[in-house]
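Structure first, commentary second.
Presenting chain A:
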Amino acid sequence: MNLLDLIRDPSQIGPWFYQTMLGWGLQPWLADLIGDIIGVLVIVLMVINSAIFLIWLERKVAARLQDRVGPNRAGPYGLLQTLADVVKLLTKEDITPDGADRVSYNLAPALMVMQIVMVAAIIPVASGVVGANLSVGLLYFVAMSGIASIGALMAGWASNNKYALLGGFRVVAQLMSYEIPLAFSLLAAVIWSGTMATNTLAVKQGEMLFGFLPGWNLFVMPFAALIFFIATLAEGERAPFDLLEAESEIVAGPNIEYSGMKFAWFYLQFFINSLLLSAIFATVFLGGWQGPFVDRFPILGLLYFTAKAMLVLFGLMWVRATYPRLRIDQMMTFCWKVLVPATLVVVLISAIGVKFTPDRSLNAVIISAANLVALFVTLGILGRTLRRQVETRKADLQAKIAARA
Partner candidate 1 sequence: MASLNEWILSLLVFIPLFAAIVVLFIPRENERLIKLSSIAVSLVPLALSIYLMANYFTAHLPNGGGMQYEVKLAWIPQLDSYYHLGADGLSVPLLFLTALLSTLGLYYSSFTIKKRVKEFFFLFLLLEMGMMGVFVALDYILFYVFWEIGLVPMYFLIGIWGQPKDRPRYAAIKFFIYTLIGSVAMLLAILAVYFQVGTFDILEAARLQPFAGQIGIASLVFWGFMLAFMIKVPSFPFHTWLPDAHTAAPTAGSVILAGVLLKLGAYGIIRIVLPTFPEAFSQWSMVIVALGVIGIVYGAFICISQSDLKRLIAYSSVSHMGYVMLGVGAAGAGIAKIAEPGMADSMAMAINGAVLQMFNHGIITGGLFFLVGVIYERAHTRDLSMFGGLSAKIPGYYAIMMVVAFASLGLPGLAGFWAEFFTFRGAFDIVAVWAAIGVIGIVATAGYILYRIIQSVFLGEYDPHKIEHWTDMRTGQEGHEPTDLAGFEKLTLWPLVILIFVLGIYPTPLVHFFNQAAQTIINAL
Partner candidate 2 sequence: MTAPILPSILPEIILVVAATALVAVDLVSRRRANNATLAGIAVIGLLLSALAVYFNLNGQSPRPVLGMLAVDGFASFLMITVLLGMVLVVLYSIEYLKPYAEHRSEFYAFLLAVSLAILIAVSANDLLMVYLGMEFVSITSYILVGFLRKDKRSNEAAIKYFLYGAVASAVMLYGFSMLYGITGSTNLSAIADALTGQTLAGGMRWLSFTSVVLMIVGFGFKTSLVPFHQWAPDTYEGAPSPITGFLSTASKVAGFALMVRVLLVALPRFALDWLTVLAGVSMITMTLGNLVALRQGNIKRLLAYSSIAQAGYILMGLVCIPQEQFHLLALQAFTFNGINGILLYLFGYVFTNLGLFAVVIAIENQTGKTEIKEYAGLVQRSPWLAALLLIFLLSLTGIPPTLGFWGKYFVFGAAVQVRFFVLLIVAVINSAIAAGYYLNIVRYAFFMPAEDESRIHISPSLRVVLAITTVMVLGLGILPGFLIDWASRSAEFLTQF
Partner candidate 3 sequence: MEITFFHVIFLVVAAFTLVCALGVVLSRNLFHASIWLIGAFAGVAILYWTMEAEYLAIAQIMVYIGAIATLIVFSIMLSRGMMLGRAPMNNFQSGISAVVAVLLFGILALVLLQINWPVVQQAITSDQIAQLGEALVSTYVVPFQTIAVLLSVALIGAIMIAREH
């Protein structure tokens, strides 16, 4: 097997390396172990280092959207700005507040980063190039996001600071609530595709509906995708759902007391989380690495995938830069009274739609149409309710003004 082949199809790197090691006379389990360790190292390094770029990107995009320039001093286009920040953080004093619970205080950031790395393991960046194509992949993803809330909670508690604690509470409330629409919108896709394994999901989306339409889940279930996107915003703790670190309310959330490298870890988690959520979105709804000619040149998948993930990430940044922050009660209400019922409907649609006719393409159209109907109905109800609320509020205010006059 030559190098070119390996480059053309990166999924062959793993087996090739394994065979090579066996050729060296290693025990199979040892070869397995070494292969695994190398894989883990690659993922960890890639993920963590990507943050450096992401932070720059985020700042740059936000600046552009707000008609600013953004980082532009360190390096070309300010590309080295993050590196400088890293150096600064590394050299800063590592403060542990008085009365802090040391164990949890130190454990929390580690937990956060660990969670993020573990999620990264299931992202298929190209055909077959995935840390682990778990049969329970998406469930694993949902399970891992639960750990993040524990980390935040721990940090909030251990800091011995009321803002941190409040932030911790908010994290739990928000993450746990939004995990439901997140998981359920994924479930809709899982039902349609019949698998939870991430790579297999991407493979399944390679089928062409009616022979020409790419069978991406975005097209099959737009509403589910939208819900997932909104939930992603909340799970990524991004505006308009960034109440966890709302500076004006609780200063900076659970990580308020952290400084130096430990703070950097939280920072890292935040940015990588967004990236991974985008990646999941790309995998589940945008066909993952699917694109033209991937069957011939699987390496192209890496390109397609990156592009799709970046697109989603850009969407996230865009929303963040555009919308104001919600109030916490609004956020919770939105989740429980809008998103959760909506996801239930979406799941129901998928579950029923799958069973309809033997022709998958036709089913896809039915599900898609139902999704759109559900979307518009939801929007209609939401709009009417909001309008009515605004009107009552207006009437109240007018009455108050009249009374005062």
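Inclusion criterion for the candidates: all candidates are chains of the complex that A comes from, given by their letters.
Note that contacts are C-beta pairs under 8 Å (C-beta built on N, C-alpha and C of every residue); 3 or more make two chains touch, one makes a residue touch a chain; residues count from 1.
Remember, predicted model here, so these are calculated numbers, not experimental data.
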Complex partner of chain A (touching, any copy) among 1, 2 or 3: 3
Residues of chain A defined as touching candidate 3 within the complex: 29-30, 33, 101, 103-104, 107, 134-136, 139-140, 142-147, 149-150, 153-154, 156-157, 165, 168-169, 172, 176, 179, 196
